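The complex is shown incomplete by one protein chain, all other protein chains being positioned as in the whole.
And now, subunit A:
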């Protein structure tokens, strides 16, 4: 019977599966689906302990791993022969998240001098163990070098024109500024170039646009796309001072997709981070940061030293300073603990400290801490990376502090808003530190009222404040702002040489204003104090001032200061919401952005005299961006020479302007130019002929050498009698007596 059964061919299909009872098998091989390998970690490098010590070790390790989450089970396999643990163990957590945390927290953790724990997921271990996993080093693929156009080509413009961006609706265009002329396209305006605004890098080399997927950089003559920075939903970006690094911030924490493309910029370390730093030229992410918890967002969140060597972030009660040349590691390996630190800023330029030798430049930062139980409010100036405190300024009764660097970092103004003892009124002190002088002396300038805006003259030592006068009147229609102009006292040369201290003096005030913005020309001297449209202000106005007015009638109320103020112009543009000087300091653009309100949108460009050189009203106009320029390469001496010769050199530029303004003029000028050239050629040709044919040298003016002997100076003395009087003297007696 059994043989017959074996011989008989079994037709598998014909067996009715449903009839078979598998329940015993199912029971036997049942796998508990709740056991998720994601919850396990494999720990390597644990001490090898005798069997007797296992409970103690288990207890220690359980405690250690409990930091990451609830430990469900911990298993230390034993070597049957040696009766010791094998040096590895399995830990089961209640969740995959806890397991991940354990890896993050404890991988590489030193248990003691001899033992370092290596923590991996079970999944990883399986993967590493498979045959397909290659443990040979794979060289990372280097992306092929892609050449770009010359990125600074716009600086080679023969006429030295500046570029600007206009944005309206979803169109973005880049133009050449042609003074009063219709601006020329640099490139055809593009639709949806950026989701929101566009931003130039600090020296104008790159243009950045926002996209759903991140940020893109553009540059070169035709603004080709250079690099993409994949950081979805980027809300803000900032560029470091030397255009080396880009900082992006996105509200979405970084996550790594299942099948990340090869060029995915973030590594597993970055998961959950929101802040990313990129190398602009290479387009790769160099560092990511998580946002410190519970801190209000204060852009820029990463600040840079002037040379991009260091960057720093504010943390709770601490400042983290990173060295960019050392893989963004913390300087000296640890963060800087500063209790209660409120704000900090780097000097915008290298500081030539008095103690520095060989004209070295130092990176300097300043921060302030508020009053605490046993500490007064302090502003501190510190050198980086040495952490040497250069100066501390103690302050009392402080409600707020702001730090204002002069652009060459020669001065730092600490604006201190102080309250009276009653706390009712606020007034402002300015503590001005002179960075380049020995021991960093600080001078105090007291203001009578609450200054809310402060502006240093670029490359200068003068400044402007806007303050608000305290009055009983609460009516917002009454202008209460006071614009005050300060300049250093003119030093008397006759005074002793050691009296080197600069004393700043308020030398002019303009009150009864709504002004809220100070905008200095990047070249200094000229400044626009403006009222821009804000939620509180409906009507914009602009006041142009000249700080070195050569004439007699100035606004100075004090004479012995290094300034002569004159209000140059007060042009009208009531709906203006923003303003910006062009990088050369020749023009000011003011515009009314549709993003802020829908009134008279468009832009105007003024020259430094406050005259409108160009205006365009554009519906839906959004944004005006000047393209920045790098620092001039000319030395101060060369600049001085240019200034000295400007009158002579400027003739040709005037002519260019005239030619552009009028085509008839252009014809005339071109014709005259060729006429002049013909004449000069004729004279040269004549000179040649004369010399070769007649041995005669041509000239244009007879020059006669005159010696002193040729002249005789005749002096004539004229005597004139103005009055003749005759007096009769009666006696000489008195004279005799004496």
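Convention: a residue touches a chain if its C-beta (ideal position, glycine included) is under 8 Å from a C-beta of that chain, and two chains touch if they have at least 3 such contacts; residues count from 1.
Methods note: contacts and distances are computed from a predicted model.
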Completion exercise
The chain missing from this complex carries, among "Eukaryotic translation initiation factor 3 subunit I", "Dynactin subunit 5", "AP complex mu/sigma subunit domain-containing protein" or "U6 snRNA-associated Sm-like protein LSm2", the UniProt name "Eukaryotic translation initiation factor 3 subunit I"
Handout entry: Given A:56, A:297 or A:658, the one touching the chain that is not displayed
Key = A:658
Fill in the blank from the handout: Listed in rising order, the subunit A residues that touch the chain left out are 641, 645, 648-652, 654-655, 658, 669, 672-673, 675-676, 679, 682, 686, 689-690, 693-694, 696-704, 706
